[in-house]
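Below: the structure, in structure tokens.
One protein chain omitted, others in place.
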């Protein structure tokens, strides 16, 4: 895919901090998938199966794992080759190099509505019909798309991008380099009601949401403010679309929440946890650092550090797999039990008849 | 329900291309459910059970299946009767006839914000505070509700309706007669990150979303753009509310995705597939043409054409049913195993004692 940016293979090697086999003067103008590359593209051959089809790419430059044997053929074929430790990270880096984020250049749109005491960093782009309430502070190079609502007293760091139709309720604190995809809601009321006979009394939700640096929030997420204190999304967390995070939850650094995950109130999620799509976590639980929770799992008790859990209710993945293997054979197992009963019944009869 | 439109029963028969038994001159002014109709309404008696209660409707006109016996009673009762092959399709047609879509007549609101190089078809209705970025092209009779964001370079066909608070990110391509319900997000970034030690590096999402003709997208859907290439929603697809479709997914023609379905990245869904509510599909899988996936199923491997799958992990529906039948009896089965053990234990003892 053609970019406006041109880099020599030598410049790319320097940017990646990697070795370079082959021509260092070749001009690269874009990034493309392995089988859809042209001689001016750089591509990725990240896994072993690419080794068998190296002749299937026309890419002028190829990122490969350091461990690949036989890249000489690629070089002979005319490609410049970058052997790296972490091919996917290098791939992300070259994509970022050739396709830096871009957005409409609104400057400060005169159709935006900005309240009192607005403290605004350098080079903002604030789109038409954005609403910024009183006492808001934003850092440098912040991009706020149209129809975004920023409540009173909100603070945003530097290089934050808030896409269209996002709601950020009052008093939310957001760090730097945070991206919020369209339609997300940050700081809605926690779901707190006290039973009072047949009715429910609303418990005012007085806390806030705090989102730390380098977080990305997916489209149409809902993240509730705390009852007291903070609902906290720690630095480096990435959430996919339609994730729900209730009041007083803490999500630890660099954790990943895949689409449609739901986290109940007062849950603590450790660092570098992965929750696969549609998983749910019951309230007040703790999920340990580095744990992995399988898709659509229902976490109903604490999960230890580094554990891999699956199923509903969630259990250690290996046990769940063993159970699932048997579950699939239950109709047959039942037949075998019936047969056993019939055999044993026969024996008891014959036993009886013997005794008779 | 009263409409402003008046049609004679003869005109309706012509419109439906159906036979007509009874009065062809009767004036019909609305559509209503069977037991809540008045003599100026047309109603539907689509299933056999209606035959027993034909005297329960006051409807002046009734759509029935061709196969119904005994509609003479209905005619004798004074109703005009339309025997048709597909009663529900005929019902949809008369509802469309009496209640054509309507919307506020904004024309081109002077409170909308429209960018450069806007190519606009005939008779647009574009509401207050809609934002249309640069280089957007829209067809004839397009309706864009308030607070819609249309990113740079988006193309919409003819007769498209985009309801309020929808976000359509840059470069999205949308065909004709497409309806997008409120709050949907089209073209958010795919969820792509490369692990880099403890942190995650964002993989820029360079592709687009393409939505073909006659698609309807439900409220608060999220459809991510492709990493490279296209996330494609083919013609005739209908999605219910809160459906999530990840990057690089293809949904085939006329498929149905019921509420809260989640489709992971790079999944290929065939034509005329039905995914029931809350089902999920893991990444890179293929679901064959005409397949049906049950509610809350978790599809974890490819599904063949026309297969009916249920459960999590999803499996052929008949097998799942047989398994579920046994699962429900497990406490009793366990008792039977205990009894067998006790019986066999007794025998072994008696066997031993015999041998002793």
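Labels A and B are assigned to the chains in the order they are written; within every chain, residues are numbered from 1.
Heads up, the rule we're going with is that contacts are C-beta pairs under 8 Å (C-beta built on N, C-alpha and C of every residue); 3 or more make two chains touch, one makes a residue touch a chain.
Predicted model only: the values in this text are computed from it and were never measured.
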item: Option from B:70, B:101 or B:197 whose C-beta touches the chain left out; value: B:101
item: Selected from B:14, B:86 or B:117 as touching the chain missing from the view; value: B:86
item: Touching residue (missing chain; options B:22, B:65, B:124 or B:146); value: B:146
item: Residues belonging to chain B that touch the chain removed from view; value: 1, 31-33, 36, 86, 88-89, 91-93, 95-96, 99, 101, 104, 111, 127-129, 145-147, 163-165, 179, 181-183, 214, 216, 218-220, 236, 238, 240-242, 253-254, 256, 258-260, 271-272, 277-278, 295-296, 312, 324, 327-328, 330-331, 333-334, 337, 340-341, 344, 347-348, 351
item: For chain A, residues in touch with the removed chain; value: 113, 115, 129, 131, 133-134, 147, 149, 152, 165-167, 169, 183, 185, 188-189, 191, 193-196, 198-204, 206, 220, 222, 224, 228-229, 242, 244, 246, 260, 262, 264, 278, 280, 282, 296, 298, 300, 312-313, 315, 319, 322-323, 325-327, 329-330, 333, 336-337, 340, 343-344, 347, 350
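Here is the rule we use: only the chains that are shown with their structure count from here on.
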item: Chain A and chain B, separation of their C-alpha mean positions in angstrom; value: 27
